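Before I ask anything, here is the structure I am working with.
A single protein chain has been removed from this complex, and every other one stays in its place.
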Amino acid sequence: MTSMTPPSAAAPLLEVQHLEVSFPTKTKTLVAVRDVSFTLHRGERLGLVGESGAGKSITGFSILKLISRPGRISNGSILFEGRDLVPLSEQEMRPLRGDRISMIFQDPMMTLNPVLTIGTQMIETLLAHRRLSRREARDQAIETLRAVHIPSPEKRMDQYPHQFSGGMRQRIVIAIALLTRPSLIIADEPTTALDVTIQAEILDLLLELAEHEGMGLLLITHDLAVVSQVTDRVAVMYAGRIVEIGPTEQVVHAPQHPYTQGLLAALPQTHAGEPGTGRLAQIHGIMPSLYNTPPGCAFHPRCPVRIHACSETVPALRPCSQTGTLAACHLVE
Amino acid sequence: MIAFLIRRLLQACIVMGVISLIGFSLRHTVGDPVREMYGMSVSAEVRAEARERLGLNDPIIVQYFRFLKNAVQGDLGNSLFYQKPALEVILSKAPATLELVFTSALLITLLSVPCGIYSAIHPRRLLSRIILGVSTVGVSVPVFFTALMCISLFSITLGWLPSFGRGELTPLFGGAWETGFLTWSGIKHLIMPSFALTSIMLPLFIRLVRAEMMEVLQMDYVKYARAKGLSERRIYWVHAFRNTLLPVITVGGVQLGILIAFTILTETVFNWKGLGGMFKEAVDRGDTSLLVAYMVVVGALFVVVNTVVDVIYGMVNPMVRVVGRK
Amino acid sequence: METLFFILSWTQPTINALAIAALSLFFLWMLGGRFLMPAAWGRFADSHLVYSFRRDAVAKGSLGILLVLLVASFACPWIAPTNPYDPASLDLMMAQTPPAWMEGGEPDQLPAFVLGADDQGRDLLSTMLYGMRVSLVIGIGAVLLQAVLGIAIGLTAGYLGKRVEMLLMRLADVQLSFSTLLVAIFIGAMFRTAFGVASYERLAVPILICIIGLAEWPQYARTVRASVLAEKKKEYVEAARVVGLPAWRIMLRHILPNTLSPVLVISTVQVANAMMTEAGLSFLGFGMPVTQPSLGSLINTGFEYLLSGSWWITIFPGALLVVLILSINLLGDFCRDVMNPRLYKGM
Partner (left out) sequence: MIMSTALVSIRNVVKHFDISGGLLEQLRFSGGRPTLKRTVVHALNDVSLDVQQGETLAVVGESGCGKSTLARAVVCLHQLSSGEIHYRDQRIDHLPPARLLPFRTKLQMIFQDPYASLNPRMTVQRILEEPLRLHHRAMTPAQIAERVAAVMEQVGVRASWARQYPHEFSGGQRQRISIARALIVDPECIVADEPISALDVSIQAQILNLMMDLQESRALTYLFISHDLNVVRRIATRVAVMYLGSLCELATARQLFESPRHPYTQALLSAIPALGRGRRGRIRLSGELSTPIDLPRGCVFHPRCPHAYEPCRVDTPAPQTLDTGTVVACHAVRDGRI
């Protein structure tokens, strides 16, 4: 499995293999993420798409090993710059968090601590990872605020989160993520809580910075359109598994898995659907809850093209001959 | 911030107004000023004449304003039993109670914060379970029963601690304040009463701190602080604790005020010569003026404590400090 | 006035009867519910509450103890060895008899005097059982009263808003910061002047119910108001308004049922609190008279004899009170953890 070659520039930045995250409860164990594998190269932007409950956020948090109790990584490995993070202790994880790997949370209103100034929250991150004087840390923080286009950063440093608008706060969160020049940024629905025009500004900023700094970006979102604009590759998740993964262009324009097809067709901006009526193509039914995932392919009860095998065996991800994407479907050739 | 301060002060005045109104009506319904002056055995004519002279036949509103005016000048009427101004009686008894309450409040603050935070951070550890278990038992034992158990164990059975009184006292400020803090005997006398008083409030505070801390630990910004790679100590004491403090201060202020009420029970058991014991005797003797004066003074104390607490809250909470709004 | 006395004197028997009826219904439901009303029983048995209850040893234990105590206290006329209210049971010769197993005890008179006698020579166990009944009746009665008052006031305040709300809630705040004990003492003093000491003693139970009820309604009012405010913002209330339902109906049919789970949760703890307040009042001598002692007044009487070595008069009633309150509090904690309602911050 693991290559014997030492980590080099060519080695992937992040390699997730057979990740399984489970939440043991008193009666039974919920498996929220099953057998998820993907790689992310240096400077690459990967999208993780799925509906609520698909396990995409948990996958993102498990890379930093920040799954809330009682959840735990029950199987698999997470190789970051060639080093497996799964067996690491909290003590060993801390130097990585916020330094090599930064995270951007969903709701900028909830992410920043309301009783601490922006400056404090930026400087503490730098001081946790760098040997700097307070003065130097402050200067560096101001510089970063300027880089995310916050006007008069010196003045803003001493203000509290409630004095900023939602878009501004998300810029600050991005600035905090950039402070230590990480090699990987995990962004969990960074624009979902924002308005369309602000969302566009934040996406532009993320894209600009990712290109400029050459960081790897793992973008977790439910919005296929956002993913299609920002990422190089995309992985689609359904009921805890990756059902399709490949270059964004290919997945968006020639989806192979019936779920991806349905999801794309259901978007109001696609002009698919029943012609003439203005109706949208729809996927019937709802995503199964983690309590009772159906046997075989989890999508088969909703799938329009299911065959007998779908309800019996879980399809593995396999390459599709025309597009080069991988899809977990019995029907993919 | 100044606006916030002024707002709090005005609110305090309104509350004091309400309290004075209650005190006034209490005096009117329960008390009888004529009896307070002359006792029961006087003729009807003398009574009628006294009523007229005391202005008891004036319109209620006039009487209320007279009461208010006197109260502001520090005249809360004369105590029937002591035959002295009620305020004077109260001031002479206050140091004993304040020392007791202060000791308990200190104990509560010093113990509840570490216990509450520890059991919030490690909810599954044995020590947390013990803390919680003990505090559940603690709220279920009436304060006077705790006091009785203490006496029967430490005074009667073991003979370690004195069971009543304040012990040797040292006069301060020219005798205006007699303190028990300065002598060994005074401190020995203080141990059991303050423990009994602490026992009722400490569990509530531990639970409050724990519940608030647990809620804060669920917040996104705590998870985010972890994701930034901060040390556990910084996450708990800078990020989580500051936010825990806000609700604890608000509720805590009110609860510390309630301690004063519980001194009635503690002081009765330990024969502690303070306000609580005085209040009990005043009820027994039907000393209405003293009762009303006690209510007004204690009410004023609550209002002062609450206002101070609010101001502290305002200083901790940047929302108030910067914008002046909650 | 006489009619008022007459009505008030019926309070205790009414609550007695109600409690006995409720207890029997509870046992009937537990024993026969699944046969009598299978559908309702099924929903009840599958509920989260019952499920969590079955896995919680502490909750099961405290409910068991509480049920035993409840049955023992409301069945006291039939199970107590003697009737302490009967003047014939007073026997000063037997005063301060120690428990049966101790030296000087009266083992040959069993079951009477198994726990000794109080200062008036009454059998302590019987007096405690009757006293516990008094404590429970006052606790339950006071909670019923404060629930009615508090829910009405909380609903009004939460629904009307503005000035009415500010006034009522300020009043609640002031009252709460004075603590229920102090307020109860003040109200008690007023009642005593109004009724005169003699009738106060005669009607001690209903009067104490009123006093504690009036002193503790703010807890309910604040809890109810907090959840009314939270519920009022929800869209189902707007939906009901768009349907065209009148305001009172939205209040009673839509909002009220959704505020009941926090009310239920605080009710358990409030019963314990009301009993604590009653015990405190009785201990201070402002509560139940010696002729009809509650647990608190028993502890108070025993206090005088504690120093002279007759510890049982204080310790046994005290321990009983603690066990009773502890079991109620533990059940309350369990309910709070399971139902997890938004309770008003505060205690």
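First chain written, first letter: the chains are A, B and C, and each begins at residue 1.
Here is the rule we use: a contact is a pair of C-beta atoms (placed from the backbone, for glycine too) under 8 Å apart; a residue touches a chain by one contact, two chains touch by 3 or more.
Since the model is a prediction, treat every value here as computed from it, not as a measurement.
Q: Could you tell which one of A:T125, A:Q170 or A:Q199 touches the chain left off the display?
A: In the full complex, the listed residue that touches the missing chain is A:Q199.
Q: For the chain left out of this view, which of C:A45, C:L92, C:A194 or C:A239 touches it?
A: C:A239
Q: For a quick check of understanding: of A:K155, A:R181, A:H212 or A:H253, which residue touches the chain that isn't displayed?
A: Final answer for the missing-chain contact: A:H253.
Q: Please pick, from A:P12, A:G47 or A:G262, the residue that touches the omitted chain in the full complex.
A: A:G262
Q: Go through chain C and note every residue touching the omitted chain.
A: Chain C touches the chain not shown through residues 166, 234-236, 238-247, 254, 257-258.
Q: In the complete complex, which positions of chain A touch the hidden chain?
A: Missing-chain contacts on chain A: residues 51-52, 165, 167, 195-201, 203-204, 207, 222-226, 228-230, 248-249, 252-253, 262-264, 266-270, 277-284, 286-287.
Assume only the chains that are shown with their structure count from here on.
Q: Computing the C-alpha centre of each chain, which chain sits at the greatest distance from chain C?
A: Taking each chain's C-alpha mean as its centre, the farthest from chain C is A.
Q: Count the C-beta contact pairs for B-C and for A-B, then tell me which is higher.
A: Pair with the higher count of C-beta contacts: B-C.
Q: If you average the CA atoms of chain A and of chain C, how many Å lie between those two points?
A: Each chain reduced to its C-alpha mean, chain A and chain C end up 54 Å apart.
Q: Compute the distance, rounded to whole Å, between the mean C-alpha positions of chain B and chain C.
A: Result: the chain centres lie 25 Å from each other.
Q: Under the stated contact criterion, what part of chain B meets chain A in this complex?
A: Touch list, chain B to chain A: 219-221, 223-232, 234, 238-239, 242-243, 246, 316-319, 322-323.
Q: Where on chain A does chain B make contact in their complex?
A: The touching residues are 64, 66, 68, 90, 94-99, 102-103, 105, 107, 110-117, 124-125, 128-129, 159-160, 162-163, 176.
Q: Per the contact definition, I'd like the list of chain B residues that touch chain C in the complex.
A: 14-15, 18-19, 26, 29-30, 136-137, 139-145, 148-149, 151-152, 156, 163, 204, 207-208, 247, 250-251, 254-255, 257-258, 260-262, 264-265, 268-269, 279-280, 283-284, 291, 295, 298-299, 302, 306
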